[in-house]
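Missing here: one protein chain of the complex. Every other protein chain is in place.
Should a chain be cited, it is by its letter among A and B, assigned in written order, with residues numbered from 1 in that chain.
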Amino acid sequence: MNTFFVWSGIALLLMMVPIFYRMHIGPTAIDRILAVNVIGTKTAVLLVFIGTIFPGGRIEMFVDFALAYGLLNFIGSLAAARYFHRSKAVAGEIDVEGEAEGS
Amino acid sequence: MGYRVFIFVLLLITWVLLSGQFDAFHLILGLISCALVTWMSSDLLFRTREDPVMQRVQEGWKLVWYFLWMLWQIFLANIAILKLALSPSALQQVNPSIVHFKTKLKSDFAKFLLANSITLTPGTVTIKIRGDDFYVHAINEEAAAGLDGEMERRIARIYRAERAASSSESSGEEDSQ
Partner (left out) sequence: MSIIINIISIVFILAGLVFFFGSVVGVVRFPDFYTRMHAAGKGDTLSSLLVVMGFAVYHLGQIHWTDFAWADLLVVIKLLAICAFIMLTSPTATHALMDAGYEDGIEPLLRKKGNALQDEEIGDRR
């Protein structure tokens, strides 16, 4: 069972690499945030993998880590989304009233 | 008062689940901190408090069944995504459009549920909610046609207030385009 967990964890890790590629080329900033969000969710899952194959069986510790990491990831992507929501108005490129013509 | 007790019990359950310690010291600590949080900020959790607490509990129970139904919908959505992503002619099949419809749901939480469900069902993602107006990005024509209000009826069935509102109004005012 442990070998299966190790190999599926490695598969999960390898599948994150294409998302890193999207993070690197992503045409817009939100694309990159999206990639970071996906990787963050998968890292929380990966922590459960690590906890299960951890020698000595400390899964109860790693489950807490995964929960906290998922929470932080959610708050982080919400904060980034809120920031970009207003970024154009903050940067002064457009005034908020006439935003529709600019987009 | 009933709501305060309800929130206190919810907080205590969360405390016990997250701490995992069952000795007297930790339980008393949990009781004290849950009481403090309930005393200071119990008005943050439920906005409207006209309904009796038992009705809330029943709604929560129905919500569990709704989530099980939605799990099946997510499964279908993922099979659709998998097919689309792995088919060689994916770019030809993608024909996005932005669809607008009005919802009859009133409460914020019901709208949140509807938006989440739209995001998780095949081919559609909510872009924007403004009041009663939903703007939905549909990946192709079938997905846009699938927004027929079935999900909305399921959500309205959970909440008693929503049921009353949707039965009194006349139906059939969705304009999707």
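As a convention for this text, contacts are C-beta pairs under 8 Å (C-beta built on N, C-alpha and C of every residue); 3 or more make two chains touch, one makes a residue touch a chain.
Please read all numbers here as calculations on a predicted model, not as lab measurements.
Colleague: I need the residue numbers on chain A that touch the omitted chain, in ascending order.
Modeller: 1, 4, 8, 11-12, 15-16, 18-19, 21-22, 27-31, 33-35, 37-38, 41-42, 44-45, 48-49, 52, 59-60, 63-64, 66-67, 70-71, 74, 77-78, 80-88, 96-97, 99-103
Colleague: Tell me where the left-out chain touches chain B, residue by residue.
Modeller: So the residues of chain B touching the missing chain come out as 17-18, 20, 22, 67, 70-71, 74-75, 77-78, 81-82, 84-86, 90-91, 94-100, 112, 115-116, 119-120, 123, 125-128, 135, 137, 139, 177.
The rule is short, and it goes like this: only the chains that are shown with their structure count from here on.
Colleague: Taking each chain's centre as its mean C-alpha position, how far apart are chain A and chain B in Å?
Modeller: Whole-Å distance between the two chain centres: 22.
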